[in-house]
Every structure is written in structure tokens, then in C-alpha cells.
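Structure in C-alpha cells, see below.
One protein chain is absent from this view; the other protein chains keep their places.
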Amino acid sequence: ETLVAVKHSALRVLDPILTTAYMSRNHGYMIFDTLFALDESMTPQPQMVDSWTVSDDGLTYRFTLREGLKFHDGSPVTGDDVAASIARWGERDGMGQVLMDFVESMGQDGDNVFVMNMKEPYGLVIDSLAKPSSNVPFIMPKRLAETPSTEPIPEQIGSGPFTWVEEEFQPGVKAVYAKFEDYVPRDEEPSWSAGGKVVKVDRVEWVVMPDDQTTLNAIMAGEIDYWESPPSDLLPVLEASGELEVRNLNVLGYQTIMRPNALHPPMDNPLIRKAAIASVYQKDVLDAMIGNPDLYSLCGAMFVCGTPLATDVGSETLTEGNGQDLARQLLEEAGYDGTPIVIMHPTDVGTLRTQPVVVAQAMRDVGFEVDLQAMDWQTLVGRRASQAPIADGGWNMFMTNWVGADVFNPLVNNMVNGKGPDGGWFGWPDVPELEELRMAYATSGSLEEQQEIAAKIQEVAYDEGVYAPIGQYFVPSAWTSNLEGVLDGPAPFFWNISKN
Amino acid sequence: MSDNLLEIENLRIALNGDPEQEVVKGLDMEIKPGQTMCLVGESGSGKSLTALATMGLLPKVLVPHAGSIRMKGEELLTATPQRLRKLRATAMSMIFQEPMTALNPVARVGAQIEEVLEFHSDMSQSQRKRRAMEMMEAVHLPDVDKMYRSFPHQLSGGQRQRIMIAMALIMRPQLLIADEPTTALDVTTQAQILSLIRELREEQGTAVMFITHDMGVVSEIAEDVTVLKLGEVMETQPLDQLLRHPQTDYTRDLLRSVPSHVPRAASPDSSEKVVLSTQSLCKTYGGSGFIFKSREVNAAQDVSLALQHGRTLGIVGESGSGKSTVARCIMRLIDPTSGQIMVGDEDIAQMHQRDLKARRRKIQIVFQDPMRSLNPRREIGESIIEGPLNFGVPRAKAVERARELLELVGLPASAVDRFPHQFSGGQRQRIAIARALAVDPDILVADEAVSALDVSVQAQVLDLLAELQKRLGLGILFITHDLGVAAQICDEVMVMQHGRVVEYGPAGRVLGDPREEYTKALISAAPGRHWDFANFRPFSESGRAATSAPPSA
Amino acid sequence: MTDQTVFTPGDGRVSPLDRVREIVFSSPFVFIASLILAIIVLSALFAPWVVPHDPVRLTPAQRLKPPSEIYWLGTDAYGRDLFSRIIYGGRISLVVGLGAAVFAVASGLMLGLLAGYIRWLDAILMRMVDGLMAIPNILLAIAIVSLWGAGIWTVLIAITIPEVPRVVRLVRSVVLSAREEPYVEAAIAAGSSTWLIMRRHLLPNTIAPLIIQGTYICASAILVEAILSFLGAGINPETPSWGNIMAEGRIYFQINPGIVLWPGIVVSVAILAINLLGDAVRDALDPRMAKRGIDR
Partner (left out) sequence: MFGYIVQRILAAVPVMGFVALFVFLMLRLTPGDPAAIIAGDTATPEQLQRIREALGLNDPLHIQFITWIGNLFQGDFGTSVISGKPVIELIAARMEPTISLALTTIILSVLIAVPLGVIAAWKHGTLIDRFVMLISVLGFSVPVFVIGYLMISLFSMQLNWFPVQGFRPIGDGLGQFLHRIALPTFTLTLLYIALIARITRTSMLEILGDDYIRTARAKGLPERLVLMRHALRNCSVPIITVIGIGFALIISGVVVTESVFNLPGLGRLTVDAVLARDYPVIQAVILLASLIYVVINLLIDIAYVLLDPRIRYS
């Protein structure tokens, strides 16, 4: 039995550590396994790990792997494989980099024990290893994990529930996975990426359809089984057909954000950045972008509503839509001289086309000059890396979307990084206070303390205008009603689904 | 019931069927079996339309709205398309003027002949082929096996016309309509085709409707002649009767305009200075090409000539003999391969185009085709003043001069702002002459300047040239393939064949007493050379033959 | 050639206005086409006075409304009035169409004249033209737009560049055949310089074929703009053009097919009209078409 799923975009890069692309992450979940995984209560649960101990001084972690874990090439999974994989991940991933700062050494102790020695105690070791979204610390064979982290791994061999069918891979067209017969699932019920990953179909095909209209027709005609992210406007059509199931699988949903560039005038002035943020009303953005109020929520929490760190500190104007006067006042105070704000507008990505238009209108309404520059997403990706002044190809602002799980704490959330032009994320705000707070968060012991620090971070971030969430939205998936057992989770999973 | 094969009665053809716009106005004609009827008349007089109406092939816009055409008593104008199709090729068939375009260029000629049999006989494939080959032999085509498989473009004009004739006669029709079948051919080929038609007519007893505007041809082939003018019959008479006793002024004028083959008296003074001469002029076409050289053609070889002030040098020869090549070299429209071209005492053979520009005012050209040599999008005034403007004459003065010139060539001065299509062919040719004169040249090159014109118009233009020459002292290099025309205008004649000069000398001598075989052949092929049209009698009766020396020689 | 041509007395010139009138009234089809085109052009030109709503103002609360008295053709996904956008869209689309036609014809004309008259330049230019022609035009356009950023200028350039080679070839072939005409030789004999000959004798010959080519380019540019928008490489979606209205509307085809169909109809009608007009001009300028009755 083959399950045909239409993905939100094409699988291009196969190495889920090399890139943060969601398609690569989803691909990783198919063929790789993780040490830990989050369950639906966002609690880390062991996945490849059978049991683990932490020394009393909090400096030594010993992880015993489950019996019978095997890679697709037949070799057993060893502690060395794990160490190499975590090391490679730690070079690329933000949270991984923080973890690595605390790690003294890693290695194996006996074939199936992985040991991690810390320089000083660190509260987020298990949370890091259970990181659910890009980059996920996937475990791969040591020989692959030794590939430099700037080059793609040469082969797709993991220990996950599916194997990779290289012959049928056509980049931009389809990717094919087969059930890994030797996979040993856990006994627990599946919950997000935790629990037993029992594969109930023979093959999974991921296909790409360049045109949503085509996908709609195809799923209605029964030519495909599963549509990962239908545009929200089409959901009523899908629901009305009666033969399809439509459900939101990702409870944290997505956060859409606006990100000013702190390097260049006039946006190097925090007042101007704040003015821009104050001009925006989330409801306008979400109405234009999603339309259906059931599929969005107004949410000013930088770490996403519905998570333990959620708070609405500093976000009133965004969710109430009452910031226009404040914005005008801030502009006045900042002495805004009418320099046009260059907003990069990616026109080829459905989920990013709308926000710039709405934000531009909101900003113009309070007195900004806006230069909305249309381009394709890849141009934007290239251009946003430029720290050059506007005249030389720089920029003032862009919008993007994050999966909730990618921003749900100060360590994974790139936008609250305050390191400035060196080591910061595109936009590069230089706010040392934010860095101090993030360090405090990393080493803090209790949830209450974490919540307090997170709230402080959010307050500072809003005050500096480093970025603003401009809405939280949900992307339900649709599948034909002969599929059963489709799982919730921060990423789409294909185990546990049966087709009859 | 008469014994006529074809009877045309009061045929009226009008544009869009509108009686106001009649182009054939009540034509009557009868052709008996085996008879040869010639239709003559100036261009546009409705000759072709009559033929096409008979065949049922009139253009849609032209409607025969009155009268009748009967073939052995059967009305053709109202016959169904199927019936007409059946009659074509079997009862009547037609040869067209242009052998170049009348054959399908992409089909082998053998197949094109056979096609007729395919639809009008039940012969087998091999029978058809045999019959076609027989017919090709009957029209004296050489190497029939090879011809059969050739494409039209691989044949000469005369051969193509023979194919047309074979095609027309293969079903032994009772009526053959030949619409100017030889006009596009040179004299030698023309003579062959005419005798072929005569021969076939005698063998097969076919009646022929022969259309031409060439009185010479008429005198060679006709039994009876019908003269048309502007869609009306002027008169119908047996040939001899018509030539000797034309009934209407129109016919008389027509006959008087036919250029005589008796050379005119040469201009008296032959010691004038030479204004133009060439020495060993050669032109080779082709031979270029990136990797594979194209075929070379020696279009002119060792041509030496000299043109004197106020005199006319004629170049004659069959088509392709290199006449135009010489003219174009002299004009430096093409670059000669070697040799000298002296204009005055300057050699312009290899001169750079930039330096040539200034020399161009001395020497001007009149092209064969007056329509195409005038830019259809520009007022003729603009065309005339183009040269003077280039040579720095102020515009107002140039226009003034253009008006004078138009009057000089017999057109109203007000014609300057009309377009070429608003003039007749003869008028256009005068404009072309006016343009050539606009820069006051010493030398005029006229390349087939009157070939496209009607005899009557031709006569006017020739008179004009002669008059201008007398007044302005022009040296004229006159190129033609019509020996009659050459005889009328030239002081000296140069005969060319295959790019070489065959004979060169005073016109009276060369045309009256040719020494070279080729020249003799050329002269003896000219149709109507025995007939002194202008005096309504054969030369034999006027006491001197065309071939005898002119009195002043 | 008949020598019988009547010597028409009086002025032989036809004023341009008469010419236009003659073409427009040459057939009912052409008349209707001209009328429609006039309406489209005028309404685009005077869009601000014609449209009932601001075409760029977002009103998310009104998104995807069906046609009503307020929104004659309904609204798009941003709650913008479809009718107003289509009227305004004509501005961009017509500018793209006309712009592409004018640029392509102008640059093609220059290069073609040069190539046709200057031998040594011909070889070089023709290789480049062949090369440009060999590059698939839509791919080239997509590449240019996505590489240089989407704006009306880039879209215009992207659409124009692939058209230029065709014009160059056309002009060149006209020039090559015209320069063999006796009247060009006559001009040479009259001592006219190359430039004068080009201007006086060659250029006018290219006009009729260029008008046809121009209308063709105009029509195809409007379509290519739509295709580029469809592929996500069109003009900034904020500014309406017929192409991007359709492109944005396509995912709502099931919900509100009008977003695609209305601009689609307008595009089709406009192109139809342009083509019909082009054909009529061709027939008017090519006397052979008009004069030659077809034998039956």
C-alpha cells in the first residue's frame, strides 16, 4: 500500500542538519530517529534511549540505547554514532551550539551507551536532545555524521521507521520512502514524535504539486491521499466534499513575524522600529492572510500562545490594534524624515505574500514612506543576508513564518538573539541585555524562573523593537477518509497511519 | 446550328458584376474547327479576360453578366463547375504567358503532364507515362527520360513552355487557347515555339485562339485577327487583309507604331569625343562561400566598348547574355571583377563608393521596369529630386527643375506630388527618364527601358529619347533584346552572347549585313521582319528586304 | 503591369485620419474591435474617475465577496474590489503590451536595418540574434524577472528581450529583399548615401510588417505578463495587472471563479481586438491582399 502525500514544498536538500528547511526536517523524521522526543504535553520522552542517568553533580549523563536499534544498512546503532551525530548537530543548531558550550566531551561506553560530560551543570540537556524542530538532533551513522557540517551527507542511512528509496527520488517532483522492516518501535502509544513509531503502510510518496488548484482537484478526485497544507481559503471546499477529513495537527501552529533590520537608518533607531510595530494590528494581517477566525488567534507572545512561556507583556498594540497614535507619536519623537522603508516582498510563496502588503498599508497609514519591493523568496533569502546599506542592496524589513516549536523558548527563538552583526540573526539587533537574559534562561533551574526570564526577554525585545509576532495561525491538513491514525505533532508524521 | 467551334456573343464582363465597371464590352467572336484566330490589342484591352471567361477561370471579382460563350453549341457561362472541369483539357485547353510561374515548382514536370490523363482518361499508370513521354517527344523536348523527372526550375523558359503545350494538347482538345505564350521568351526560343504550335495545329487539326500584342508574332501565325481596344472589338479580318487594309484608325496607329527592322540613319558626326568606354571588362558571379564554393558564372568577359558624345550605342543579345551585367558594372551597382571603365578620363572600375558618389552625376540609368524602379511609397517629385539634393542643389530649386523636366518628358508639372501607381506604364517610364536627367548627366544607360511597354507607348518613349539626345547631346547606352527597337534608335550595335561580344559595329552594318552566325540567327528569328507594318505591305513589295542595307549605310 | 492605369486627377494623398477611418470601418468585426479597445484604453486611462473603489486598499473583512451592488464583480482575497482592480489592471497590462511592442520594434528595427545593410555587422548580429532566439523565451523572462526583481521595468525588459530577435530578423529580411529592388539601385545611382537610402527607401517598407508584428508582440506581451504572474515572477501583486489578478485568484477558482474569469475575459477580448485590428491594418497596408481576387 502506498500513501501519496502532497507536501507544502519540494524536498531539495536531503541533509536535515545542513539546512533548517522544514521539508528537510520532515524528511529527517522519516528516516532518522532521535534520542528523545516531545510528547503532546511538550514533555521530553525517551525515544532511542532506553534509560538514562545523571550524576549527582549534574556533570555526567549516561544514556543507554534500546535493544535492537539498527541502521538501514544493517549495522547496529552505537554510542559513537550518537556522539558524532550530536557533535555535527551542535555545530549547526542554535540550541545545539549553546549545549555544546556546556559539553566537555562525548563518547561511547560499551556499544550501546552514550556518555556526555558537562563543564558545568546545564538545565536544558534533555530539552535540547528532544528539540522537535529545525534542526532536530537526528542520529545517523558515524561515517555520515563525520561529513563537515557545511556539506551534505552523501547517503541517506538512518535508523528511523522508513528507508529512503534513492532510485525514485526526483527533486522537485517526488520523494519515496519504504517501510523499514527491522525497525523496533517502542511499546508506548504514539504521541507527537514520542512513543511507538509503527509503520502501517508499505510506501509513502511525497509529491509536489506546483499549483494549489491542481492539488485541490486531485484530492477531490481521489488521486492523492493527503494534503499537508491546503490554503485556508480552500478548507471550506475540502470540508464540504464530505469524503475528506480536515484537521489541524500542529497545535502550536505557526507564528508569522515582522523583522526590522537594526543596522540601517531609519530603522537603526529603536523608536522607529517600535513605531512600525505599533502601527500593525494582527487581526488585519490574519484576516487578509487566513480569513477564517477559527484558524488564527491574536497572540502577542513571542514564545507562542499555548506554551509554558507564553505571556502578553508588551504586545497590547498588536492584539488590540490601538497603536496608531502611539506610532505617530514615536515617529515624531524619533524625528522620522520620510526615508522610505524598504520591505522585501516575496511574491512566490503563498504564505508570505500577504503580510508585507498589510503591514505596508498599516505603516503608510501612520506616516511611513514604504517601498514594497517584490521579489522571489530566494532573492529575499540571498538579500536578507546582506548587511550592506539600503543603497547597496540592503533592506529594512521582511516577514517570515516560524513553526511554533521553532520559537517556543528564548534559546531556539532566533529573533531574540541580541548578538548584533556578529552572530546575530538577520536584522542583527545589538542588545547585550538580551544575551545576558538568554544565558540566565539556559542555566535556570525551575519553570517559574524560566517563565520570569522569558517574560523579561519579551519585554526587552518589544522595547527594543527587535521583532514582532504579527499573528498565530494554524494550517490544518486534509486527507481522504480512508486514512486512519494521522498523528498530531509539530511536524507531519507518517507512522501510525493506515490506509484501507 | 452553325459549324463554328466556339461562338462568343456580346460577352460583357464587369468588375463585381457592376455594369458601370465593364472591362469587356460586348465582344463577339467565332472560331471554326482548325482555325487560328489571333486576338491583338494593347495591354488591358480584355484579351486575357476573354480567354479566361471561355475556360471558366475568371477571377471571382470579374463577372460575365451578359452574353454567351458556346462551345459546339453548349453554353459555357452557365455550365456547372463539374461540366467545365470535364471540358477543360479535353475540349479546350490553355497555355499561359509566363512559363516561369505556370508550372507547379515543387512537382516533377512528368507528373504534371500525367495528371491530366489521370482525370480525363482511364489509362493505367504505365500507359499514362508512355503517353506523356510521347507527347514530350512530340513537342521536341530533348532527352525525354531525364526531362520527365525534372523539376520546372531545372528547365529553360522555352522547355517549360513546351511542357505547358504538351500538357495542353495531350488530350487532343479541339480548341487551344494560347495567352501570350511567347512574350516572356527571347526571339530564338519564340520562333521555335511558334513553329511548334503551327506544326501541332496542322497535325492535330486543333483550333487556336492566340493572344498577343506583338504584331510581328501575329504576322507569323494568324489566319484571322481580331483587334480589341478597351474591351471592344475594333475589327476582325483575315491576316493579310488586316495588315494591308486596316479598317479603323486604331489599327492603323497600332501598325504604324511597330518598330521597323530597318536601321535608321546613323547620326552624322562620328568624330565626337568618347564619353564612356570600357576595356576588357569582366564580371564573374559566385565563387564565394565559406567552405564550399558556389558555382562561378562568367557573366561578362572582355567587354570593350566606346560611347561617343551625342550618339547611341545599342547592346543586343538573348536573355542571359550579360547585357545587364555590363550596364550594372558601368553604373558601379556591382563591382567588376577586372578591366577598366573610363568615364571621361577617369577610371571608375575600382573606385571607392565614397568617391564614386560625386562622379555619379555624370552618368545615370533608366531601368527596365518603370514600376519597380520608382519607390511606390514616395511621390514622384521626391524621386526626381533625390539626385539633385544629394549633389547639393537647394530643395526649392530642385523642385522647380523637376517640374520643368516633367514637362520636358510630356507630363504636366503638377504631377510632382502624385504616386507612381497613379500613372500608366509609359508615363512611369517618362518619369524614370526625367529622374535620370535631373542631374544633367552626360551619359544615359537605358537597360531594357522600353521592353515592358506597349508598341504604341514604346514608340512615344523612343521618340522622346531621340529628341532629348538631339537637344542635350546625351551619350546613350541602349540595352534591348528587340532588334526592331535597336534598329530604330542605335548608331552602333554590339551583339553579346554568353557574356562575350560577338559583333560590334555601325547599326546599319551589323543589323543589315551581319557577319557572325549568331547575329544572323538572331535576326532571322525576329518575328514579322518581312513585314513593313508602318506602310501596310511586306518589305518584298516595297522593293527592299529587311535584311538589305539601309540607304544611308 | 497594365499601362491602362487611369491617370487619376486630383490629390493622390490620403490623410492619416482617413486611413484610420477606412480601416476602422472596413468590417463590422474591426469596428467592434476598435470600439472595445477604445473602451478598454480609455477606462484604463481615466481609471481614477471610473472605478468605484480604491484598487489597492485592503479591507480584509470584505474578502472574497460575491458580486453585489457595491462590488460589481465581487472582491478578491484581500477584500479589494475586483472591478476596480481590473480597470486599473489595464494600465499595467496595456503599458506592458504597448511598451514591449514599442521597445521591441524600435530596437529590432535599428538592429535589423544595420544587419540588413551592413554586411560585416550582419554576421555578428545574426549569431547573437540566433542565440537569443534559441533561448526559450518564457524561461528567459522568468530568469530575468526573478533574478533582477519584479517590477514593471524588469517585466517589460524580460518580455521585450525575447521578442527583439524576431523583429530583427523580420526587418533584416525586408531590407535584404528591398535592397535588391531597382528603386534602391536607382537611389544608389543618384548618389544617395547608405543612411539616406535606409531612411527614404528601406524604412518605409518595414512599416507594414512591423505593425503586424507590433500588434502580435503587444498581444503576446499581455499574455506573457499573465504567465509570469502565474509562475510567481510577475509584477508586484500590490499593483493590479490583469495577469496578477488572475494569478492571485487562481486558488479561489472553486470559490469565486470570477477572479480568474473576469480578467481572463478582458484579456481575451483585448487581445482579440488587438489582433483583429492588426489584421485589418495588414490588409489595408498590403495591397496584394485587397486587390487580388482569388481565382475559383
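A, B and C are the chain letters, set down in written order, and residue numbers restart from 1 in every chain.
Everything that follows uses one rule, which is that a residue touches a chain if its C-beta (ideal position, glycine included) is under 8 Å from a C-beta of that chain, and two chains touch if they have at least 3 such contacts.
The shown structure was predicted, so the numbers you read here are calculated from the model rather than taken from an experiment.
Looking at the complex as a whole, the chain kept out of the display touches A, B, C. Interface note: of C:176, C:196, C:231 or C:255, the residue touching the hidden chain in the full complex is C:231. Across the interface with the omitted chain, subunit C contributes residues 29, 127-128, 130-140, 142-144, 146-149, 219-220, 223, 226-227, 230-232, 243, 246, 250, 253, 260-261, 264, 267-269, 271-272, 275-276, 279, 288-289, 292, 294-295. In the full complex, the hidden chain is touched by subunit B at residues 55, 57, 81, 84-90, 93-94, 96, 98, 101-107, 115-116, 119-120, 151, 153-154, 164, 167-168, 289-292, 294.
Where subunit A meets the chain that is not shown, the touching residues are 10, 12-14, 18-21, 24, 92-94, 134-135, 148-152, 169-174, 207, 209-211, 213-214, 217-218, 220-221, 223, 348, 376-379, 381-383, 385, 393, 400, 414, 423, 425.
The criterion applied here is as follows: only the chains that are shown with their structure count from here on.
Chain C has its Cα centroid nearest to the centroid of all protein Cα atoms in the structure.
If you average the CA atoms of subunit B and of subunit C, the two centres end up 46 Å from each other. One simple way to say how far apart two chains are is to compare their mean CA positions; for subunit A and subunit C this gives 47 Å.
Chain centres here are Cα averages; for subunit A and subunit B they lie 88 Å apart.
With touch defined as above, subunit C holds no residue shared between interfaces to two or more other chains. Touching two or more other chains at once is no residue of subunit B. The residues of subunit C lying in touch with subunit A in their complex are 57-58, 60-61, 63-64, 77-79, 146-147, 149-151, 231-238, 248, 250-255.
Partner subunit B is touched in their complex by these residues of subunit C: 1-5, 7-8, 11-13, 181-183, 185-193, 196, 200-201, 204-205, 293-296.
Note for the complex: subunit A touches subunit C at residues 211-213, 216, 231, 233-234, 236-237, 283-284, 287-288, 291, 345, 347-348, 350, 353-354, 357-358, 360-361, 372-376, 378-379.
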